[in-house]
Each structure stands twice: as structure tokens, then as C-alpha cells.
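For reference, the structure I am asking about is given below.
Only a part of the assembly is drawn; its chains keep their places, and the rest are absent.
Chains: A, B, C and D, in written order; residue numbering restarts at 1 for each.
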Amino acid sequence: MRILVLNPNTTESVTALMIEASQSVAAAGTELVPMTAKRGLPYISTRAEAQIGGAIVLEMIAEAHRSVDAVVIAAYGDPGLLGARELFDIPVIGISEAAMLTACMLGQRFALVALSTAFNGWYRDCVEMHGLTGRCAGIYGLDQSFTSIADVQDENLEALVALAKGAIEAQDADSIIFAGAPLAGLARKVRERIPAPIIDPIAAAVKQAEALIALAPRKAPLGSFKRPAAKTSVGLPASLSAYIAQLEDRRGA
Amino acid sequence: MRILVLNPNTTESVTALMIEASQSVAAAGTELVPMTAKRGLPYISTRAEAQIGGAIVLEMIAEAHRSVDAVVIAAYGDPGLLGARELFDIPVIGISEAAMLTACMLGQRFALVALSTAFNGWYRDCVEMHGLTGRCAGIYGLDQSFTSIADVQDENLEALVALAKGAIEAQDADSIIFAGAPLAGLARKVRERIPAPIIDPIAAAVKQAEALIALAPRKAPLGSFKRPAAKTSVGLPASLSAYIAQLEDRRGA
Amino acid sequence: MRILVLNPNTTESVTALMIEASQSVAAAGTELVPMTAKRGLPYISTRAEAQIGGAIVLEMIAEAHRSVDAVVIAAYGDPGLLGARELFDIPVIGISEAAMLTACMLGQRFALVALSTAFNGWYRDCVEMHGLTGRCAGIYGLDQSFTSIADVQDENLEALVALAKGAIEAQDADSIIFAGAPLAGLARKVRERIPAPIIDPIAAAVKQAEALIALAPRKAPLGSFKRPAAKTSVGLPASLSAYIAQLEDRRGA
Amino acid sequence: MRILVLNPNTTESVTALMIEASQSVAAAGTELVPMTAKRGLPYISTRAEAQIGGAIVLEMIAEAHRSVDAVVIAAYGDPGLLGARELFDIPVIGISEAAMLTACMLGQRFALVALSTAFNGWYRDCVEMHGLTGRCAGIYGLDQSFTSIADVQDENLEALVALAKGAIEAQDADSIIFAGAPLAGLARKVRERIPAPIIDPIAAAVKQAEALIALAPRKAPLGSFKRPAAKTSVGLPASLSAYIAQLEDRRGA
């Protein structure tokens, strides 16, 4: 089975980091297919950037969906997730969604730990979008801004471990999610230093993609995620425009 | 004061319909500035289309924001709203948001009435995004699909009135929102036939825009809607790319 | 258009303060009509006092409603709001309601800042009554009691600014509401010192009243805010008693 | 122990009905002290009337509280409850509150059955005020209006039984509350005809009053229901005015 690891940002090194962090948990027959956005931003850190990145996600899936069995949207905050799920026939999973649903099986309440408090608003919206606010023990970010995402993981390792430990102690959190693509792989490194299970979102998402591929759910012909009707558009990227134009309303099929 | 009535769809007749529906409620000194998307879809009816349309909203505001005092995003479902609010310094209001907040002052629970049940999922997400699920008495759509949006309002007038009356009777709804840009102006036509106050979203939004312009709130230098830091991007529309590139982090200012 | 600024307390200076704070944001054709309670308490600070004050609100509107186009209940906590909305045909808006709904258009979560923690319980009930608990980032009060409300604003200015800043930093609040009629006008004075938009409830309410007057919603003949049936009463203030006695059940009209 | 059965309406026959309905469940040493409002409305059926009635409740307790051990506010919807609880030192219980809390011990979700759908809005607010919306399976009213409350119980007995049965079958409700003072005693009459436990609010409230008297909770000197500070008022009923004027701030005591 082939899983598209779709990075809606333009930073190739982060894509590579995520492939590396999830390769070891992937099943024998799983091939991870990396895809990095050719246009967009180096990394998404606000609602506005997620709005832009989410539209780019749709273009990218329109281009690649025929050659893979499932898509993982590999940016925390799940840009474009609900739209992609509606539009395409193969499973689409967001890494924050996968992380939170996995956390739900490891305790009642999870905490998010991120590189900066700058992400808090967007991440809070994301938890709310998934209806999981009641299971979230808090969102914690380092008190910093940063302009490069290279090496952020190692440079901030001690501070992130301290933040995670504090969340567990202060909020009685049952698990920790390291939220943010540049943190991929960190969970493994600090596993023994944090007194609760830690979820690496990209690793969780690859496993959820494998699960959905095996379960082979049909595309909904009814319900709120039914395949949309075809539409003519103007000025959209070619692959996306073509995909939308050929959608048939197979609702009655 | 100048209010941008931004239609993220490409159908100019709907923009005109909305201007017409709100002109009569606008204050003396208010100028409504119409803007119709040059690229995109003829109308948004799904989550995927809202994701695309929302990114187009950002491009359009990047282009127009310097010459207006506030922006109304004139598509039901508020595509791009939170991102736009974060990114720009002037007030940005969505028509569903304005309709629902106005409805909150006319009773405890409002019902949405729409042209098709096809919108239900996206509209439900929108109510939830605004945290107003507890004040929503239901979402009602006609049991139809449609391919043109010309004349939908008049063709379905009787059916929409019946739907609204049913919602009031079955759910004890305190007010009705006609949800969907192509329904602009309908509220006025059927005012006396529906036994509860009716809200026309575009009219409500123009009044809210006037209110915010008068109140002149400052752009947040802190909090989750603070002005984002500048970023370099690749392949984004020129106006948007330039706007994002010049953002200064004035947080400490 | 004439808007009744109804202070259900007996302190005339606070009415004057509110008129002053909202005059500058009112539209050209708006006349603000002040009305101060002739009986009641100097200011409302508890649930019990709000219960009493809310009944006085109804008496006052019964007396004045025929000569105005809308009513603003100018006491934080919105005493008598839902009853007044049900009973009278013109729009009735509470200043806390108007402040919170306005805040909803300036970010996802607002914080309340008040003169004393003594108001917390009543204000918390008020947020809950409006179904906006999910959008409230916290209620903050100064740790003091006070017996006079004269000059409280200036005397506590520095402490209130510090409280507001703390709320933004600790809770990632997107906006601040200065809650309490004696704080009217403060928002304007400290606008540049607080790093988020600040809402002055009376100013917000006047703009919402103008909006509702322009939108001209009909009085509901059905739904839970329909005009009540007429009733005979004993020992109520004359204006209120007369008003209730002449209500016709126009539900079928 | 003496329990004040306070009817904030002016209809003495309803007071008598409630005394009769609860006498048989009262403990040996319990004396039920009836008190009917001397001013106000014959019965409360709207939010506005509850606002007025709630203020009358405070006057009545101010007059009577020294000679009783607890107060039952004997009108469905609990007018004046939170204010009274805050203001006075003895336990104050509302009949809807007592009914719902009792229902919570008889199953997960209760349904309300009332004389008219006209009460729905106010009763819905009441469930919400008590934070019990998640445990309410629905509010059901007869599709009628009525002008007299004499004999409503017997005249509508069959229709009410049918409504209750329907609620249980349609909503899987675990218990039924007959909501409305004029329905006092009905639960007993139809006990065997309705396939779930039925709660008679006044009976439940008398038992809760006895429970609180026995538990003897202290009046809170802190928290949001602490005894308010004394205040001078103008034009309030003498007993209430005097009571409020002599309140000492015993917070530190």
C-alpha cells in the first residue's frame, strides 16, 4: 500500500524528517510517498497560512491521488482536511487528528506541547473542530518566536521536555502530543524522560492510514461528506480544476 | 465609510443581488464597494469549495484592503474569515457570523433555512466554529440539488416560506436566517408571511461592519489574533505574497 | 432614531457617564435618551439586586417604550433582558450581550475585566445565559470591595490596565470587555496601553441598537419570544400593569 | 421544622393544591407554611412574568424568613431562586430544581410535561440555568393556550398522560416531571398509567427542604453566594429594603 505523506509547506527537510520519523513504525508492505508543496509558505503557523496551505493541499491531492491508497496531511492543525475528505475517494487523515484519536486510546485527556505559544489559537481551533475539547488537558507552547525551523527540535529539546513534564504534573494529563511537523521524531528521543505516553503525530497518522486502507470504507454517496457534484471553475490550478470538473454526482448510484 | 462587499464566488449577479439587498439598510455615509472573485467557483456549496474560496478571500482582501474601512465576506459559511481577521488590520465580518450574532439579540435560538440540504454539513461546521451550536434550533434545507443559482430565490419562494414556518413550529425557533448568498433580499419579500423575525445575512453584516468601524477597535498586538510575523512565500498571488512579506512583528510596539 | 439608554440603577451620574461614552460613536441621526431608575439601588452588584433591577427595567420600558425605537439596558449583567425582549415590540439590547457579541467579531475568546471579584458569580451566570461560555477566556476582578461608585474608574485605572494585560498574557485572550457601567468610557482612555481590542459595552450596545432599528425585525407572533397573552395583575406599577393588561394575543395575526 | 411554601402568584387555590400534594410526603415534624403573593400575577407563564414574580419572591422571603427554617419557591421555572439563595441565610429551594435533581437519581434523562407549549422557552432557560440540559430528554407541552388555571389538571388529564407516554417512547426518557404548579398532585393520580417514575415538583421540593434543614449548611461568607454587603435603596417594598439595609459584610467573620 502507498501512503502519500503530503507536506503542504515548501520546506523539504521537514518532509524528510517526517518520513524518517514514521518509517520505523510503518508496516512491512507500506510505502511512504513524500510530497512537498511547490508553492506556499516555508511553514504554517497561523490561521491565515492554514487557509492558504489548505487550498494547496487540495491541489496536491488532485495531482497525486490516483497513484496512492491514502493521504496523510502532514502539517499540524490539519489544513484542508475536511475539504479533502469530502472531495476525494481515498482516505485522507490529518496528523493532528490521528495524534488526538490515538491519544484517546491512551487515557482520558491529552496535552499538546508545541514550539511556540504563537500556535495556540490555531491549535485550539483544531481541537475544537474535531470535537475533542473535552479531552484536551491544555495546549502548551514555548515562550518564543522563531524564524527558522531548522534544528528547532534539538535546540529546544530540554525546554520541550520540561514543558511536557509540567503539563502532566499541573493538569494530570494522561498523554503528550508533540504538536508541529518540525518535532517529528522527538517523541522517540525523549520517551524515557517524560512520565506519560508520548504521541508522534506523523507516526500515528501513518498507522491510521494503514488501518483505513485495510478497512476499505466506501466513499459516501450520501451524508455530509458525499462526493460533491461537478463544477466548472476559473483560474484554479489545472489538476484541481480538472478534478472538480469531472466529478459526477453518483449519489443515486 | 467604505465597506467592501467581497463575493468570493465568480457570479457577479449574486454580488449585485447582495448590494441591492443591503443598500436600503446602510447608513447615510456608507458606501458599499462590490468585489467579485475573478477566479474560483460560481458558488460555494461544500467544505472543499470553501477551503479554496477562503484562500481567494485572502488574495482579494490583500488587493483591496487599503481603500476600504471594513470587509464583509459575502458567502454563507464565512470562508476565510478567521484567517482574514488575523491577517488584516481592518474589521472583517462574515455574513453567517453577522446573521447569527444578530439573531442572538432577537431570541434564544435561531434556525437556518437554505436552498438545499447539500449545504447542511458545511453550515453545521460553521455554527460550531462560532461556538453557537447551543443557540441553533436546526438547519433546514430544501430536498433538492440545483446546478444554476439564477432565479433560485423566486423559484423556491413558496417552499422556503414553508420550510421556515415548519422550523418555527417544530423547534420553537425564535428567528429565521435565510442562509445563502443567492437568498439575499428574500427576507424583505416574505417578512409578513413568516411568524418570527427573519435575518438577511448580508444586511446584518453591513450593519455590523458599520458598528465595528464606529467602534474602531485596535488591531491586536497580542492574543491569538495578533498580527502575524512577516514571511517569504513562493507561488502565491502577488498581492497576498507582498502583503505577507511586509508584515512586521509589532507585538512589542 | 431614538434609543433609550435605560439605567436600572438610581445613580444619575453613571447614566451621564454612559451617555458621554457612547455619544461619540452614535450615528448622525441617533438621539440617545437617558433614563435613570427612580426606585431601586444605587448600583447592582449581585444576583438578588439584578432580580430586583430587572423588574424595574420592565416598569421603565412600559413607561417609555412608545417614544423610542429601541432600548439599551445599561447595566452589566443584562437585568431583565429576556423578559423585556419577550414583552415589548421594539428591540431591547443588553450592554453585556452587545459587548460579548461584538467581541465575537474581534477574535475567538474575550475576557471580562471588572471592578471587583464580587461580580464574578453574576457575570459568569450572564455569560452562560447567552450561551457564550465557550468563547469566554475568563472573568477578572479587582480584589477589593467598594461602597461608592464615584470615581472608581480613575482611582483604579492602573490596576484595571494591569488586570487586562494579565488576562491577555495568561489566557491568550483576543479582546477585553470592561464590564460594569461605572467603567463606561475607560476603553477609550487606555486604548493604546492594552495589547488587544477593548470593548466598551455601552458603545457596543448603542451600535447594536442602531443596527437592529435599521434591520427592523418584526415582533415574533410565534416562537418562544412571541408576544405574551394579556393578563390582569394586582399591585404592579401602573404603567407595567396597564401594558400587560392590554396585550392581545396576536399569534394568529 | 417549618418550611415556607411560597407561591409567587396570587392564586390561593394553587397554593392550597400544592400544600395538599406535598403534605402526605412530608416528615412527621414538618410544618408546611403556605404563603401566597399579595401582589403580582395569577400565574407566571413567561420570562417577563418570572422576572416580576422573582422580585416579589424576594419581598416575600424578606417578610417571612425569620419564622421558618427553609423556603420552597413554589412556581415552576424557579423565579428569583439564585437571588434569594444569595440574599438569605436559610436554604431556598426551587420546585423545578428539586424536581430535576430528584429525577437525576431515578435515571439519566428526564422529560418535562407541561400544560402548554407556551412555557417551553422559559422552561428551557430554566433547565439551562441549572446546567442540566445534557440530562433533559425534552420538554413537552399541550398544544393549547388557556386563560384560567382552575381545573386545568383534571380537564387535561388524559392528554397529559398521552404526552408523558409519548415522551418516554420517543425519547427513551427515564422519568417524567409534571412541570407547573397547577399540576401538583397529578403524579399521584396517574402513577400506574405512565411507564416510568413521575416526579411531583412540590413534593420533591419539600423533601429537599427537609434534607437541607437537617444538613444545616452554613451561609457562605465567601464564594459567589456569599452574603452581600448592606445597601441603601429607594422605593423598594419596606421589608426587602430593610433587610438589604441591615446586611453586614461578614465575609471576614
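Note that in this section a contact is a pair of C-beta atoms (placed from the backbone, for glycine too) under 8 Å apart; a residue touches a chain by one contact, two chains touch by 3 or more.
On a predicted model such as this, the values are computed, not experimentally measured, just so you know.
Here 4 copies are displayed; the structure file describes the full homo-oligomeric complex as 6 copies.
Note that in this section only the chains that are shown with their structure count from here on.
Between chain A and chain D, the centres computed from C-alpha atoms are 51 Å apart. Centroid to centroid, with C-alpha atoms defining each point, chain B and chain C lie 27 Å apart.
Listed for chain C are residues 82, 85, 108, 134, 172, 174, 223-225, each touching two or more other chains.
Contacts between chains form some other arrangement here, matching none of path, ring, star or all-to-all.
Each chain pair that touches appears in this list: A-B, A-C, B-C, B-D, C-D.
Those residues of chain C whose C-beta lies close enough to touch chain D in the complex are 10, 38-42, 45-52, 54-55, 57-58, 80, 82-87, 120-122, 124-125, 128-129, 145, 147, 223-225, 228-229, 231-236, 240, 244, 249. Interface residues of chain D, counted against chain B in their complex, comprise 117, 120-121, 124-125, 133. Interface residues of chain C facing chain B in the complex, by the touch rule stated above, are 25, 27-29, 82, 85, 91, 93, 97-98, 101-102, 104-109, 130-132, 134-135, 168-169, 172-175, 191-192, 195-200, 203-204, 207-208, 210-212, 214-215, 217-226, 251.
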